[in-house]
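As you look at this complex, bear in mind that one protein chain is not there, while each of the others sits in place.
Read from first to last, the chains carry the letters A, B and C; within each, the first residue is number 1.
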Amino acid sequence: MKFSFKNDYSEGCHPNILQALLSTNFEQQAGYGEDDYSLEAKKLIKEKIKSPDSEVFLVSGGTQANLIVISAILRPYQCVISATPGHILNNETGAIEATGHKVLSIETADGKLRPEDIVPVLENHSNIPHQVMPKLVYISNSTELGTVYLAKELEELSNFCREKGLYLFMDGARLGHGLTSEISDLTLEKVAELTDVFYLGGTKNGALIGEAIVINNEDLQQDFAFNIKQKGALLAKGRLLGIQFMELMRDDLYFDLAKHANIQAMKIKNAMKERGVQFLADTYTNQIFPIISNELIKILSENFEFFVWKKIDEKSSAIRLITSWNTGDEPVQRFIEIIGREL
Amino acid sequence: MKFSFKNDYSEGCHPNILQALLSTNFEQQAGYGEDDYSLEAKKLIKEKIKSPDSEVFLVSGGTQANLIVISAILRPYQCVISATPGHILNNETGAIEATGHKVLSIETADGKLRPEDIVPVLENHSNIPHQVMPKLVYISNSTELGTVYLAKELEELSNFCREKGLYLFMDGARLGHGLTSEISDLTLEKVAELTDVFYLGGTKNGALIGEAIVINNEDLQQDFAFNIKQKGALLAKGRLLGIQFMELMRDDLYFDLAKHANIQAMKIKNAMKERGVQFLADTYTNQIFPIISNELIKILSENFEFFVWKKIDEKSSAIRLITSWNTGDEPVQRFIEIIGREL
Amino acid sequence: MKFSFKNDYSEGCHPNILQALLSTNFEQQAGYGEDDYSLEAKKLIKEKIKSPDSEVFLVSGGTQANLIVISAILRPYQCVISATPGHILNNETGAIEATGHKVLSIETADGKLRPEDIVPVLENHSNIPHQVMPKLVYISNSTELGTVYLAKELEELSNFCREKGLYLFMDGARLGHGLTSEISDLTLEKVAELTDVFYLGGTKNGALIGEAIVINNEDLQQDFAFNIKQKGALLAKGRLLGIQFMELMRDDLYFDLAKHANIQAMKIKNAMKERGVQFLADTYTNQIFPIISNELIKILSENFEFFVWKKIDEKSSAIRLITSWNTGDEPVQRFIEIIGREL
Partner (left out) sequence: MKFSFKNDYSEGCHPNILQALLSTNFEQQAGYGEDDYSLEAKKLIKEKIKSPDSEVFLVSGGTQANLIVISAILRPYQCVISATPGHILNNETGAIEATGHKVLSIETADGKLRPEDIVPVLENHSNIPHQVMPKLVYISNSTELGTVYLAKELEELSNFCREKGLYLFMDGARLGHGLTSEISDLTLEKVAELTDVFYLGGTKNGALIGEAIVINNEDLQQDFAFNIKQKGALLAKGRLLGIQFMELMRDDLYFDLAKHANIQAMKIKNAMKERGVQFLADTYTNQIFPIISNELIKILSENFEFFVWKKIDEKSSAIRLITSWNTGDEPVQRFIEIIGREL
């Protein structure tokens, strides 16, 4: 079996989670998220973000989190603004539109949004009432390209949104990776302060399933649970989500796991960089996009699984390598050895 | 801690499932339901239903299964027919309507639908195009009242639906309990033969989460997976669902668990019946609705948790008791003893 | 050609409207409701209701008005309460559900809703967040059965709704008929004061098309125009709607037309009543539901068109007769003569 660098959800979950599932299995607990573990997980999250008035809701996956948050917040005629690689734009089978809302796409170099990217969109949507009303800015951190928001960037975007009456929503499917990136100066606390809503992704960072939606804007908290139930996301055995986030939040497991994934990716990145390899983007999280020759792709493919991401020219393509909380040193070493040998 | 008869999702999952999660945890597997376990689970289900051309899709919960199936099948102007206690009608926060479809409600004595219940609904919807078009009959087995469909009843309903061009969809959140009821002569194979779509509920029968949607009508299979993704129900780590159904389907664990729950409920029912207790409905699955005095409710409440379901008169109410795959003999005995002592 | 008592939209429009269309036809006017006539019509309506802060929006038809108002007001998990004969429940092809909202049905004797009808619905929807949240009470005046709300009834309902946090929306497809009924003590001004939203129906009272939505609750006014455009209801030549309501509102044409229709119906009603005919409901607007023998139905059918509404027994049925702003004395006299001859 070849080792896979295809994604960060190839393995099960961190052993602590399985252990907790085992040790609590026969306890009778309340259903629908009212169990002790869900309550404890929410408490831990609110402590970590130092925002006691935020509300936390646990759901199963990222597409689910995105569609519930967006459809709960927007009025029928309001729309979302997203950078072009935004997960909601191209990888969720039109989940947002299926709830009735348009997603406007903004082309940016690095998958991040800045106020100056949004200004022309607002200007081009002034023909009231013939056009949708932009109302929510959707960003991902780390982004779908592996880039991250610096504190100053998020502050500027947040200020801009508040000034323009736009909600700011951060997709945190890989928030752990974003925040523990070696170049990140952003903290979880700061994220809670600067966004209206964000979520902590569990699925791609050591959980079996689970994203923790955090609603910081109190106006958006009311009745939110109804939306979760209506979209089929309220698990009868909510303990499954509660136990996972309780374990991930205990000590700093969540961040330790993400950091590990980042470090493994950086080892490969640095090894390739030293040998002169170019990258599609200069990323510092668990996703890297090296541009290599078709021959090298062929050789690597004999030992590893990964996606060929983008054809660059007749002779070379960018590949995508993703490491996870569980990527050991062995496959990383082996990968680096082949690089060393071939380049 | 009082023992709870409130529902069948108070505990975790059958130990075999946790064991399988543990033993497979570090294997790298494909995402989004393409893992080996999901494939194996689907194979086992198709073997059990003896319907190799059916298609199986694994999702997280009942509301999710209901809204995905119904919205995938119906055209915008078509609607659902359900008996009044139908879960989709009153317990899913308008999940079906949120996908655009009306649910027509038919009052029946036992929560089951028969052709004669449906005929007048069809007759009253003949003012084309001013009314919704009834197109899908939604039934639950066991029903929300704990009653079950006999083979002959399902056959008649199925024939009627085919004749009238209606789809027949069985909510199987408690299908195990329905089929293993002591009075049931229906088999899983027969269910597959007589319905267009049904699902095998895992959440209420020993899984942590999970319902296995089975599409028997080949016209309805095409492109179904798109709907699962769009509604946020496609788990990145689909293995979580696959492993659970693989374990539940192995041997007859799924049916053994349901049968156990039914037996525990019947013990209580029979003990109460012997002492002259009346029931809201004559049920033979894991839900019973005894009518008892307010005093007895008070005494029982000191030892057990359960729902007071319906006020009967000033002195008495029906309570709802639900047993699960994990309800042991001790609480059942203790409950029966109190009954014996008090009545 | 037989004279038709089938409905109140069999003829074109009041001649004043055609005259105004002719005399203004070649003027260039702004599009999308910004024309002088629409502005004038809105001004006249606000004067008549003595509510200068209300906002008026003109749309084409009743189903359109209903779906736009309801989908604009409600959050995704909120639902509507309607009496069983409510037009939105059974005569609009699921238009409300198609926008995502459930409509709860309450059986009442006369098609009107009273606080005591609504109380149990609220009580039965307290299982948060598993059930839809009732939020909007939909009533029609006159109702689909031809009955009307008295001032005291509407006051009580309005007070109840405000106390319970429910919006009150009046479908006024036949509001003219309701207010000019000989038994009505309600005024247009009072309607504006007691409802959050209502509309003045033009289509069934002398216009070619058109309903004037009046939003009294200022919280509901914001951005409303977006919803009209999004649902395809914003006419490029909004002048067509403006001119019609300008003419209907000038002097009291709107009420004169409705009163005429009511009077013609009452003539028939009284003639039948004198001869001992029973009615399905005791109505005082332009819809009457006399119960007559099958033989008489046959005889009348030779001269008139009307709907046989409801079978009463083997020998008799209720028929529905509707008069309009344009129903002349001749057919009414002829109908009464036949009644006189046959009964």
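Convention: a contact is a pair of C-beta atoms (placed from the backbone, for glycine too) under 8 Å apart; a residue touches a chain by one contact, two chains touch by 3 or more.
Predicted, not measured: the structure shown is a model, and the values here were computed from it.
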* To do: Write down which of C:58, C:81 or C:95 is the residue touching the left-out chain.
  => C:95
* **Option touching the unshown chain, where C:46, C:190 or C:204 are the choices** => C:204
* Asked: Touching the left-out chain: which of B:133, B:186 or B:200?
  -> B:133
* **Chain not shown: contacting residue from A:8, A:35, A:55 or A:92** => A:92
* Of C:162, C:237 or C:275, which sits in contact with the chain we cannot see? -> C:237
* Structure fact -> Across the whole complex, the chain not displayed is touched by subunit A residues 76-77, 79, 90-94, 97-103, 127, 129-132
* What subunit C residues would touch the chain not displayed? -> 1, 3-4, 7, 9-13, 15, 18, 21-22, 24-31, 60-68, 92-95, 98, 203-204, 208-209, 226, 229-237, 239-240, 326
* Which parts of subunit B are in contact with the chain that was left out? -> 32, 71-72, 75-77, 99-100, 128-130, 132-133, 223, 225-230, 234
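Going forward, only the chains that are shown with their structure count from here on.
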* **Identifier of the chain whose CA centre is least distant from the whole-structure CA centre** => B
* How far is the middle of subunit A from the middle of subunit C, if each middle is the mean of its Cα atoms, in Å? -> 51
* Structure fact -> Distance in whole angstrom between the CA centres of subunit A and subunit B is 34
* Between subunit B and subunit C, tell me the centre distance in angstrom, where each centre is the average of that chain's C-alpha atoms. => 43
* subunit B residues counted as touching two or more neighbouring chains -> 92-94, 98
